[in-house]
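Below: the structure, in structure tokens.
Shown here: the complex without one of its protein chains, the others still in place.
We call the chains A, B and C, going by the order they appear; numbering starts again at 1 in every chain.
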Amino acid sequence: MKILYFAWIRERVGKAEEELSLPATVQTVGDLVQWLKGHGEEYAYAFDNPKVVRAAIDRVHVKPEAKLAGAREIALFPPMTGG
Amino acid sequence: MKILYFAWIRERVGKAEEELSLPATVQTVGDLVQWLKGHGEEYAYAFDNPKVVRAAIDRVHVKPEAKLAGAREIALFPPMTGG
Amino acid sequence: MSVRITDRAFDPAAEAAALSHGRTDIGAVVAFSGICRDSEDGEKIASLTLEHYPGMAEAEIERHVQEAEQRWPLLGVRVVHRVGRIEPGETIVFVACASKHRRAAFEAAEFLMDYLKTHAPFWKKVEAAGQTSWVDAKEKDDEAAARWVRDPKRDAAE
Partner (left out) sequence: MSVRITDRAFDPAAEAAALSHGRTDIGAVVAFSGICRDSEDGEKIASLTLEHYPGMAEAEIERHVQEAEQRWPLLGVRVVHRVGRIEPGETIVFVACASKHRRAAFEAAEFLMDYLKTHAPFWKKVEAAGQTSWVDAKEKDDEAAARWVRDPKRDAAE
């Protein structure tokens, strides 16, 4: 699965994107964030507060309950501050 | 008293401004409009419907009840359509 | 504040640029342009002619700009209003408000436009199908202006 990171989540993880093989137990965006949190020190730092993490599946905003099945690209990022 | 007319009130009266000596009974803007209405055929036409006549005394919007005493310049015009 | 009444065509883009040029304290500019359309209710418009009350028109706009400056934290206001003959595609009125944040700039610009429409002494005559006629005041413009009234007693005279 292709995972993208943006802004300070990207900086904390230390990379802009990566390919990850997710275990079958990771079914939703919320599951993914929890799983990444236990993936190493930099991930623990990046996903310290899952409540502020926003997500998009295939470039469409989704809630933590959203299923990952069929996704090509998952993006995780902090609240947006454009405009 | 200097009286100014604008837009279709000016066109109906047939002049943009005039000096008029008002009788003592004409105390308010409403009195003035009623008095002008009886001032001749063109005035009767211009002030046919006093409800749509707007007024300014010395370049400040006023209501029909406004007193004329002390005024230098009275303007009568239809509802504004600028902008 | 800059308030200008002119009988010449003007460039709203240049007016907007002038408002924030060289400034680094402004975070938001809202610029409104009111443009002469070529038709109204399906009827072709050849031109508009705007009449105004010289002296009062400027004073009335300035008074409303001052009220906007009291109600919102503005960093600049620019108003230009055409008079005389105006052809389709030309700008009739331009209002721009600058502020630190966007909400104040949006609200002040809309407030000024609503008040200009109903309180500034301008009158439009339209030339269509070879005939000229005065434009009727719109009730919805009065309603739009009424949204901004804060003190019914103070505004009762307007």
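Some observations on this one:
To be clear about the criterion, a contact is a pair of C-beta atoms (placed from the backbone, for glycine too) under 8 Å apart; a residue touches a chain by one contact, two chains touch by 3 or more.
Bear in mind that the values here come from a model prediction, so they are computed numbers and not experimental data.
Shown chains touched by the hidden chain across the complete assembly: A, C. Only one of A:Lys2, A:Lys15 or A:His61 touches the chain withheld from this view, namely A:His61. Subunit C residues in contact with the hidden partner, per the touch definition given at the top, are 11-14, 16-17, 20, 22-39, 88-89, 100, 102-103, 105-106, 109-110, 113, 144.
Although one chain is hidden here, its contacts on subunit A can still be listed: residues 4, 6-8, 10, 56, 59-63, 66, 75, 77-83.
We take it that only the chains that are shown with their structure count from here on.
With each centre defined as the average position of its C-alpha atoms, the distance from subunit A to subunit B rounds to 72 Å.
Mean C-alpha positions place subunit A and subunit C at a centre distance of 48 Å.
Between the CA-based centres of subunit B and subunit C the separation comes to 25 Å, rounded to the whole angstrom.
Within subunit A, not a single residue touches two or more of the remaining chains.
Contact of a single residue of subunit C with at least two other chains is seen at no position.
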